[in-house]
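Presented below is the structure to which this report refers.
Only a part of the assembly is drawn; its chains keep their places, and the rest are absent.
Note that the chains take the letters A and B in the order they are written out, and that residue 1 is the start of every chain.
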Amino acid sequence: MHTPGPIPHADVPQLAASLAAQLRARSPRVHCITNAVAQNFTANALLAAGCVPSMTLSAEEIGAFVAKADALLVNLGTFDRERRKAADIAIVAARENSVPWVLDPVFVDRSPPRLEFARMLIARRPAAVRLNHAEFTALAGAGPTRAAVMRYAEDHEVVVALSGAADFVTDGERAVTVANGDPLMAKVTAMGCAGSALLAACLALERDALRAAAAALVILGVAGELAAATSEGPGSFAVAILDRLHGLDAPALTTHAKVSE
Amino acid sequence: MHTPGPIPHADVPQLAASLAAQLRARSPRVHCITNAVAQNFTANALLAAGCVPSMTLSAEEIGAFVAKADALLVNLGTFDRERRKAADIAIVAARENSVPWVLDPVFVDRSPPRLEFARMLIARRPAAVRLNHAEFTALAGAGPTRAAVMRYAEDHEVVVALSGAADFVTDGERAVTVANGDPLMAKVTAMGCAGSALLAACLALERDALRAAAAALVILGVAGELAAATSEGPGSFAVAILDRLHGLDAPALTTHAKVSE
């Protein structure tokens, strides 16, 4: 008989606080295959949180980078031949070196070849996939109801982190809802990509992908809430969230975390 | 006999106010083929103004993106083979789907092959071309006098938006001068590229390209003036202009617009 694990949401705020501190103390290396629009902000978000980002896409060298990395992000934005080839090599290197990886299937609802490629990647077992409602619908062929998302996660043995007004994270059996964040996050390009990179960074330190994903969403969401409080618009918000990621401490995270089942 | 339309400059401030509001309400999709330097800032400027940017260059998928877009920008900065091919496919898709497009022939004065490519693109009828004095001189083979610019616009059936101390917009028959903006705009990379992207966004809502271009220049210029008033240099200016684009309202636009014939 299958025994579900303990309800995971109760300890997510403490885990977020612990991981935020560990990111700074241990500086995991996170290799990112990501789109050109997002590379700079993603690198800065990882640096602000304490990580060491790398971004090369070159077929000759990405294997060496991933082999020495602690986590890998594969983001499908502005997805060209070079990035597809890089992803292929990187995923092989990740498997060989037990490096956990995250898939961010940006805009698969807008491009049939990208959707097909994303499905092929899902079959290669990322630890987690992070996407929005339209992307989930395209990928799963069904709307993002709670049941459909849990079934998809179970069927594909992947943690799904579905972003939305509240974020929903599930491994098919357990589920966590994270209600942190601010509407300005949707007005800054690459904010979702940076979130997926932080998820990869948390996976480097916490191999339970459900808990790592929930903690990463708390970290980004709380940083976003604190940043919004001092911002005048999306420009100053994008700056402030980097400052907040850099300075996040346990009291801020445990006080502001909004985690439920 | 040809009857010129009404003098267009009088209603440009009101049009700018109306378009700024419509961009937020209707969130047009703007696909951008743009240089790697400009992608992030351009995406953030479009998001701040209320639009949905996309940036893929992949030959396999750009057609699908453009077909569902409301406007297209073709910017020639850091112009490589991938972007030339992307432009070719995108312009075909734009024509088939009646998506208006804007050409920004960055640095054609610095590179003969880029100049040749830009001339080929002009022949494929963008709704508007946005450039500076050096770029116009290279493209037209003549200095940017008012008469030369109007003749070029008429001959090529394109709206020319010539940037400078004051911006000059013409369709060969009608002409509008927009005197908004701030010198700091020249100290931030991609500011012109973002302006061309906003022009494309305005074209999605206003098909008279002369009026759309003038309104877009007012929107960017007024945001720039308001941003400069609170900035300490080009770094804080680039942040503040995104905040101002996000918050622009009709009173600010109609009060600050400097539009003449």
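By definition in this document, contacts are C-beta pairs under 8 Å (C-beta built on N, C-alpha and C of every residue); 3 or more make two chains touch, one makes a residue touch a chain.
In this text the structure is predicted, and so the values were computed from the model without any measurement.
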Out of the whole homomeric complex, 2 chains are present here; how many copies are there altogether? 3
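Assume only the chains that are shown with their structure count from here on.
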Subunit A to subunit B, mean C-alpha position gap in Å, rounds to 34
Interface residues, subunit A side, partner subunit B - complex: 35-38, 40-41, 77-81, 107, 110-114, 186-190, 231-236, 238-239
Please give the residue numbers of subunit B that touch subunit A in the complex, ascending. 36, 39-40, 43-44, 47-48, 53-58, 60-61, 64-65, 68, 82, 238-247
